[in-house]
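Left out: one protein chain. Kept in place: all the others.
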Amino acid sequence: MDAKVYECVKEVFETNTPFSRNLGIKVLLDGSLNPYIRVERQDHLIGNYIQDILHGGVISSVLDIIGAIIAVDGVISRMKYDQRADIMKKFEKLGTIDMRVDYLRPGRGVSFIATGEAMRTGNKVSVVRTKLKNDENTLIAAGTGTYMVG
Amino acid sequence: MDAKVYECVKEVFETNTPFSRNLGIKVLLDGSLNPYIRVERQDHLIGNYIQDILHGGVISSVLDIIGAIIAVDGVISRMKYDQRADIMKKFEKLGTIDMRVDYLRPGRGVSFIATGEAMRTGNKVSVVRTKLKNDENTLIAAGTGTYMVG
Amino acid sequence: MDAKVYECVKEVFETNTPFSRNLGIKVLLDGSLNPYIRVERQDHLIGNYIQDILHGGVISSVLDIIGAIIAVDGVISRMKYDQRADIMKKFEKLGTIDMRVDYLRPGRGVSFIATGEAMRTGNKVSVVRTKLKNDENTLIAAGTGTYMVG
Partner (left out) sequence: MDAKVYECVKEVFETNTPFSRNLGIKVLLDGSLNPYIRVERQDHLIGNYIQDILHGGVISSVLDIIGAIIAVDGVISRMKYDQRADIMKKFEKLGTIDMRVDYLRPGRGVSFIATGEAMRTGNKVSVVRTKLKNDENTLIAAGTGTYMVG
């Protein structure tokens, strides 16, 4: 993900989306400049106080968001753009068509990382596989999302 | 859903689950005593300010919760129980295995209703199909969840 | 489904598709002219000889096909067409994007009926929920498919 796109992604997915602020997600780039999301364990995201685990809805939300970011980045990286407006235009066309989430292990941890990998980048539709791991590198959930991108 | 189970459902899914309080869901019973969820449009649940629509993560969260309630009710309704503790024991075994969500139309509205129908009630695994509609009866999303129930 | 479309559907999905002939499916119309598929128990479709049940792959195949038929019919019914060629053009654009299948009960029976219901008919993407029942009206499987239609 290049720097211009990253700036737009942070603005749209982190700052300007009320529910993202509710979740408190941070969009970050790893050493290969691939985007990932970091979310902290917070009281209002808990699904079960006794077990102290994230709610399933938080997990599916975060996987949906990282999938969307990877989907739109795949499309943008194949087009020529100079302007911020060109990037933003692609964001406006983005939407989740459907998603599957597999809840593999209890969402226990201090913080969580969501990553993804594009399976297909189309002109209209993209497919992204995603994962959520905790701070001990335990795989908590896996997802697959289909996104409208054009 | 009988009155004792409903009382437990409200306690567990509405009151005692922090993320449910974050979403502000209400679990209600319709005229046939089938459970459904009502959630209001609130600023912190919005995914897109310009379009003023619910975030996809809110939609998947609500569909997951109504599916879980219907799954656990199916199992409880097949067993004999007198005690609140018997009901609560079933709740402890409940967990979402996986879920699919289809985002059909923008989540626009003042309030939203989530309903569901059990496709299979097993001793170990149940499957529930769910729907989210807005206050104009527009179908916003459809889901299918597989739940561990025993 | 009108008569012209039905004729094309039979030709494409029953006669001209080798794997459909392998499965031996028949596309039929019910009293409301809604399409459904009938498939017979046949030795080469069995997944388990001892239990004498359909293979899961047969079930997912039949659900995929009825979903596709309903998806394409939804799009055609919204457009004006006189010519067979207009209908056939829509068939060429048809493709399954993704599908979920829930295997609810063993696929035991003499014959099976697959039906479906469109959740959304879009210009590009349609979503259809499907069901497979046996000749005793037992629900064997449920599916949801997302189809490219334009």
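We call the chains A, B and C, going by the order they appear; numbering starts again at 1 in every chain.
Rule of thumb we're sticking to: a contact is a pair of C-beta atoms (placed from the backbone, for glycine too) under 8 Å apart; a residue touches a chain by one contact, two chains touch by 3 or more.
Because the structure is predicted, anything quoted here is derived from the model rather than measured.
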item: From C:L45, C:I69 or C:I87, residue that would touch the chain that is not displayed; value: C:L45
item: Residue touching the undisplayed chain, where the options are B:V9, B:V39, B:V127 or B:I140; value: B:V127
item: Residue, one of C:M1, C:I65 or C:A118, that touches the chain absent here; value: C:I65
item: Touching residues (missing chain, whole complex) on chain C; value: 16-23, 43-49, 55-58, 60-62, 64-65, 95-103
item: Those residues of chain B which, in the complete complex, touch the missing chain; value: 97-98, 100, 124-125, 127, 144, 146, 148
item: Residues belonging to chain A that touch the chain removed from view; value: 100, 102, 104-105, 119-120, 127, 129, 139, 142, 144, 146
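Going forward, only the chains that are shown with their structure count from here on.
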item: Euclidean distance of C-alpha centroids - chain B vs chain C, Å; value: 30
item: Centre distance in Å when chain A and chain C are each reduced to the mean of their C-alpha atoms; value: 34
item: Whole-Å gap between the CA centroids of chain A and chain B; value: 24
item: Shared interface positions of chain A, touching two or more other chains; value: 97-98, 100
